[in-house]
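One protein chain is absent from this view; the other protein chains keep their places.
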Amino acid sequence: MRSNAAEYDLIAPGTLDGVLSAMAEHPGALTPLAGGTELMVALGAGRLLQKSFVSLGGLKELRFLDDSNPEVLRIGAGTTFTDLRRSEVIAREFPLIAQTASWTGSLANQNRGTLGGNIANASPAADTPPALLAYDAAVELISVRGVRTLPYSEFHLGYKKTALVADELVFAVRLPRRFAGYTQWVRKVGTRNAQAISKIAIAGLTRVEDGLLYDIRLGAASLRDRPVRLTAVEAALEGRATTDETIRAARAALVGEVAPIDDIRSTAKYRVAVAQNLVEEFLRSV
Amino acid sequence: MNPAQEQIVGTSPLRKEGAAKVLGEAKYVDDLSLPGMWFGATVRSKIARGRIVSIKFGEEINWSEFVVVTAKDIPGTNTIVHLIQDHPCLADEFVNHPEEPILLLAHPDRARLPQAVAAVKIEYEPWPAVFTIEESERMDPIVWGEDNTFKSYVMEKGNVDSVWDDAAFIVEGEYRTGAQEQLYIENNGCIAEYSEEEGVTVHGSLQCPYYLHHALMVAFDLPEDKCRVIQTETGGAFGGKEDFPSVIGTHAALLAKKAGRPVKICYDRGEDMAATTKRHPSRTRHKTAVSRDGKLLGGEIEFAIDGGAYSTLSPVVLSRGTIHAAGAYLWPHLRIRAKAMATNIPPHGAFRGFGAPQSLFALERHMDKIAAVVGITPEELRRRNFLHPGDATATGQIVKDPIDMNAMLTRALEASDYHAKTARFAEENRTSTIKRGIGFASFFHGAGFTGSGERRLNSLVKLEVNPEGRVVILVSSTEFGQGTNTILCQVAAQALRIPYEEILIAQPDTKRVPNSGPTVASRTAMIVGRLVERACESLVQTLQTGAELKVAYTSEEFRQAALRYLAWHGELHASARYEPANEIFWDDENYRGDAYPAFAWAVYVAEVAVDMTTYAATCTNFWALQEVGKVLHPVLAAGQIEGGVAQGIGYALYEKCVWKEGAMANNQMTNYIMPTSADLPPIHVLFEEIPSIHGAFGAKGIGELPMDGPAPAILNAIEAATGIAFNECPLLPEDIFEAMTGHNGGSEDLDPAVAGPVFSGSTS
Partner (left out) sequence: MATQKIAFTLNGNGTQVDAPPMRRLLDVLREDLHLTGTKEGCGEGECGSCAVVMNGELVNSCLVPIAQTQGAVLCTIEGVATSEGMHGIQKCFLQRGGAQCGICTPGMILATTQLLARYPEPTEEQIREGLAGNLCRCTGYMRIFESVRAAAEDARL
């Protein structure tokens, strides 16, 4: 334990309004802490630079799964990965999210980690964002000024940079409920079978009509400085059938639109090659 | 034998300290506190090699609250003694590896130490350093001694220069293994006390109380009776707490002396991984002469290990690796040249297997290569070359065990359905994206100290009877999960013919227990167990001759006799000192003779699946067959094999140390990959038992054997699955990718500058 906990402060207003007011008072002075599965690791490692925190723990206003609207499912930012795994509507309509939630850390960390915290942390290796991108998610961001919504694809601005302004919180993730009948696929490649940070992860959705792929959407982790849609690959496949030729084209398109790195877990060349293989595996499974 | 007394040896009674463990009541060192205790931390070198130019204490800290210890505070010799005295306790003017300890700090508030450590600013004059065996071999720079070589051996049998001309095949190969972190779940830690009257006392998580005891004597210049070491409940060790506690224990003691109060030092995971010992990386080169029909005619083996910056135990690791390099085969002629090289990396040390996993990895991979060159199966090659009883090993030791390795191989291959699977996988692999393979390794492992080592250790075991008439075993052998307490009490129970539940074993405390040797080298059941057996026999004799104990007695009669004896004489002891069972001839100069008192023999079979989409290999099934003499406690014994196999699987496929300028860059559990419960295959454990004359009730050593087999068996299986010969472990998907596609991007290219996980908000 490399930090002195006495040097840190955490307030817990207990309501969402209370939290937002506190954050608005001195924008940027307070860092939200939800499940703690990222921030507390930094604390233990002596790398937590912020000193003042506001707790999102136990906020009922953030922990919900609202399926009342037949067109949009809203997932509260305080929903834990365990909640996601246990949700029937998610299992039925957004199975990729049930899958990726099950790959996120360990059970103990899934019980605490939240969807909002995960996307706000903005690791390019996070497991669920590729599925969110494939599902065309949107995010609701909330502050004392109200709620604004933007496409999730516009939420990540760069490496660990998000569109959140200083006094804003992720409020909810919105998922369009239009993927019934789509072929859905996701695979994560990690350093081991459980408790692994991804080397690459790809989520894929497509509608198949007469053997042709429509509305094909591919989300990827660990291939750029943020989770991305593989739009060039999608373009190479849209309206086409799965053939050796289209697979070749898809593989080639992928190379141009990713920029993975060598890091402590894996190498750029490996990531590109395996990403290509994953895309091919998805296509052949369709 | 009292007919009412059941045979306890060979059954599985409850672990002596097991109840406390499952209740969460067992006290490990960080669970303990002494009155007035402070906490200690270590200021460490940030460079690999160089001169310390200046040390400045940052003004943001109130240093008057701290105790600071430097090399100048060391009362005796500034060294941590292992085999020689090259290892400084604290760096004085020069540093030779990242994380080298320079200063020690103590403070009453544990939470204040990390900032204080960070506030000590040290300026260095960096010097060129070496980080690999090859760089060290170039001897530019010389970083240790005259030629960067801690130790070298030449071991010869016959005349290998004579074999090459007649060889039908000459097979060469080079094999490498990486460092491996022991990763005990309890980090290194200790609490030290000092007083003028008592001297130094250290309580700690450790394997060898008397090693630390000796280190304290030298560093403090204190006599034997002014140094005391007490082992606390130890949460895993695997060799990682064999020599390293001498470092942390001496450090805590120095702080305790200067502070005038007890001091606890417990490392966190990052520090433990970065700064303490690991398994020695190795490079082995084989050149083998083989006859047309696949008989080994002779071979030259070059075996090199990377010892890190100081000698520590490298000569002994080298020794064991050298002796095991020829494996379980008959070599008519052989020359092994072995050396331990110095590099500017934190010193490597003991880890289960101690050199043998390294050299046996090479040999068992090389045997599969020889088979392929000769054109016979791996199985057939082994059968044509196994040692048989009466054969001479590479050191000229005559195999006395009635071991039948052919039968062992048959049994292991049958149990694993090896032949059918080999055929089926070959067929299925043609069209599957998951390539499957099955492979095996056949090997042995010497138990006990090499050669005359046990005689030099001169181990002593005592029994004491307490005022209630209960027998207490006094040994320096430590429990750290492998079952020392339990098996020694079983042996005593059987030898004394009283119930296991009534036998006590003392906490290892050098003030109370004799030196029964270190808890290493798979020697506890065999050597120490046998001494316990003999001491028990002696105790029974004493009571029969001196307290009217009958020939056949109940446990209550035994206790009454003991109480009688105590009433008459005041105390009741028995002891036994090591005597070899027969003459052991060992020539330490030429490495010839009886290398070990006993060998355990094994055949391990691994099944793998290699995913062509991700290039990841996983071990999907595993069989471990071994002959280990008498199995004293089936559950514990199987547990040792399963745990060792799991570590071996980690060694083969997951556990890569990533280095940056000599420092471990992946010193976190997130990035040093140990198998989880979701990664390991079913491990099937099978035993053959040929009782040995050496051990208690015929037991031989078992603890390290399971480390030797998994890595070569797995890589042999991967070759069967993919057709590619991989000769380095750990073998990561990135390495398989590189070999299959001809791209760069193997695990040598992992970039330690980009670490992970990255922490929210704390990076810009």
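Note that the chains take the letters A and B in the order they are written out, and that residue 1 is the start of every chain.
Note that in this section a residue touches a chain if its C-beta (ideal position, glycine included) is under 8 Å from a C-beta of that chain, and two chains touch if they have at least 3 such contacts.
Everything quoted here is computed from the prediction, not taken from an experiment.
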Original post:
Among B:Pro98, B:Gly294 or B:Gly481, which one is in touch with the chain left out?
Top reply: B:Gly481
**OP:** For the chain that's not shown, point to the residue among A:Gly18, A:Gly57 or A:Pro95 touching it.
**Re:** A:Gly57
Original post:
Given the contact definition stated above, which residue among B:Glu233, B:Glu502 or B:Glu704 touches the chain not shown here?
Top reply: B:Glu233
Original post:
Can you list where chain A touches the absent chain?
Top reply: 1, 5-12, 33, 35-37, 40-41, 43-45, 51, 53, 55, 57-58, 82, 105-109, 111-112, 193-195
Subject >> For chain B, the residues touching the chain missing from this view >> reply: 12, 14-15, 17-28, 30-31, 182-187, 233-238, 268-270, 480-483, 635-636, 638-639, 642-647, 668-670, 674, 676-678, 680, 682-683
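By definition in this document, only the chains that are shown with their structure count from here on.
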**OP:** Starting from the mean Cα coordinates of chain A and chain B, work out the distance between those two points in Å.
**Re:** 42
**OP:** Please give the residue numbers of chain A that touch chain B in the complex, ascending.
**Re:** 1-6, 31, 38-39, 41-42, 44-50, 120-121, 123, 125, 160, 189, 191-197, 261-270, 273-274, 277-278, 280-281
Original post:
Across the complex, what residues on chain B touch chain A?
Top reply: 110-112, 114-115, 268, 270, 433, 612-616, 618, 654, 658, 665-666, 668, 670-671, 673, 675-679, 733-734, 737, 741, 743-747, 749-752, 754-763
